[in-house]
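Okay, so here's the structure we're looking at.
Only one protein chain is missing; all other protein chains are in place.
Let's turn to chain A:
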């Protein structure tokens, strides 16, 4: 492969791909806040149902194809059977995968050359759109949208899914290019997860739950209040039902999610403070914090990207190739799907090793090996990624010491040459340990049967923290002059 560079592949597409232009002038603090929030809200608003699906597929077909990736949806802000079927997964995964490949020197990019940077960016974008296209067709031809679609329906579904994906890619790019607080996918994830959380807790929309036409509220708290005074249930039965219904969010999972969120808040504030002093002025002492969650929620996101790939690959093999037929060889090797409540596809044995169980009870009885394999998988991928990321993302020990030198700062009690070495002892340990701890937290949440809500709340809160940090720094740099904060009556964030 000498002389060939992957990013060159993007060259012919360069004039075709629309690109968000860099802002001409510096975007102010208020504008950035508005851009970020509006972009994320546009995303939430984009969850339109798809046109062209076969009507009522459940009754026609005896074994309908159901959602195989339900537990991964939360993390990627994906809503089933809407335009955002795959959420921001292709955007996130292509960005992460390309960065990792570049970091491992598998893709040769010289980030100092402007043209290389542009090509790399376009390549990432192309990759993301390609993934939308491939995923859309995998789902269409597996029969997820109905078994006998006409050519017109297939084309329609393709156009919808790919165009929506293209739109999301550009939406993320708007924020990433400096109009909002980076990164775009983080902002979108945080807002969508917050939305889903509020929907699950306080959602007032009524959904049909049985064939008799009874409805229950989506929100766990609202449901509790309603079932206390509903006529077809006893008072006690209503309360018990509110805690353990499994078709809609219940209070138990809600409480677990809140506990997980609090745990992330706690972990996020674990840090080692290094004493630093200025080399220029005497007597100026300060501390430089190195956080335990050095790279935030990215490691979890990476683990989930890998999980997604594994599960999509399995879905292709089992559903497209073998037709989910228990007698085929593939079914026996990879594992198949069993439907649950006519809503979800639950993977069977070998595949179930990497699938969080539906409930604690399921975990003990059906998947006794899953806790070990799933946790190990998350910890290993997370820690590996964290170690790599801190080296390639411009916040490695060497980068920080270069930054220190530039600003005339040194660690107290170390010579200038020793800084890099001292940081080298701390930074990789911090990032890998943080990633491992976070992975364990995600695993615990998921193994308790949160069906992806555990991972998503952890991601949501840690993304929120990353954004908050950027916003605080930006706010202080802009001198605290912000019309927004004055309106909202916030004093000194």
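To be clear about the criterion, contacts are C-beta pairs under 8 Å (C-beta built on N, C-alpha and C of every residue); 3 or more make two chains touch, one makes a residue touch a chain; residues count from 1.
Please note the rule applied: contacts and distances are computed from a predicted model.
Chain not shown in the complex: UniProt lists it as "LADA_0F04324g1_1", one of "Pre protein translocase subunit Sec66-domain-containing protein", "NADH-ubiquinone oxidoreductase chain 6", "LADA_0F04324g1_1" or "Late endosomal/lysosomal adaptor and MAPK and MTOR activator 4".
Here the missing chain is touched by one residue of A:13, A:202, A:288 or A:309, and it is A:202.
Summary of contacts with the chain left out: across A:265, A:372 or A:473, the touching residue is A:265. Of A:190, A:224, A:409 or A:438, it is A:190 that touches the chain left out of the display. Residues 37, 40-41, 44-45, 47-49, 51, 190-192, 194-199, 202-205, 261-262, 265-266, 269-273, 292, 383, 426, 428-430, 432-433, 436-437, 460-461, 464-465, 468 are the ones on chain A that touch the missing chain.
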